[in-house]
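All protein chains but one are shown in place.
Let's look at chain A:
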């Protein structure tokens, strides 16, 4: 049986500096994988490279979603194929309201002639915003403009809920969230868990994993996955930090591509 999502030997560089140095990962349908690691080990580069951020150049490897290589696709095609990246630093876009933006995104999936009706869309968006305890005003605010860090993160989750992706990557979704917001975001993610959808959660802290239980935990260092285990690995990292991993593997400097 083929995996829902698979990364094979992924190498990626920014401004000529190689950050990902041959990364492999396999995620089956319905699974939740967490990637943990100290700062500067390539976690966000992994997320951006999968999604196709223009600043990152993939130099080798494959990223397969249901067997199709997404690296051959444009960024929009990757999204339409079922990838979703909740970004660490979502863009602010003046003049484009949250509602207009999301309606365009939904209609891009539905295709010309099959656009969602305004009423149906508004109901859908209002419903999801309620679940995330978001102020209804945010519907008509310019996209992320003037949103607090926590509001931006909730807005990312809102998009995830409305776009119904197959593979969700959450890049540091917990940073900048207080505990109440974290619980709401986690509830939103948990409500989306299903046998057809998988999650890749990139995080610094194990805190988030108390609320979203991962099936597998991976540690990233030097642009590779260096250790994998179950949820107990995250707990040990939280309790003891990363030094024991470095010691075990003989790693002196875990970072990659730093000046």
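Quick notes
Throughout what follows, contacts are C-beta pairs under 8 Å (C-beta built on N, C-alpha and C of every residue); 3 or more make two chains touch, one makes a residue touch a chain; residues count from 1.
Note that in this section contacts and distances are computed from a predicted model.
Its record in UniProt calls the unshown chain "Fe-S cluster assembly protein SufD", which is the match among "ABC transporter permease", "ABC transmembrane type-2 domain-containing protein", "Fe-S cluster assembly protein SufD" or "Aspartyl/glutamyl-tRNA(Asn/Gln) amidotransferase subunit C".
Check A:76, A:126, A:180 or A:243 against the missing chain and you find that the one touching it is A:76. Summary of contacts with the chain left out: across A:28, A:60, A:100 or A:151, the touching residue is A:100. Of the candidate positions A:10, A:23, A:65 or A:87, contact with the hidden chain is made by A:87. Counting over the whole complex, chain A has residues 51-54, 74-76, 78-80, 84-85, 87, 90-91, 93-96, 100-102, 104-105, 108-109, 142, 159, 163 touching the chain that is not drawn.
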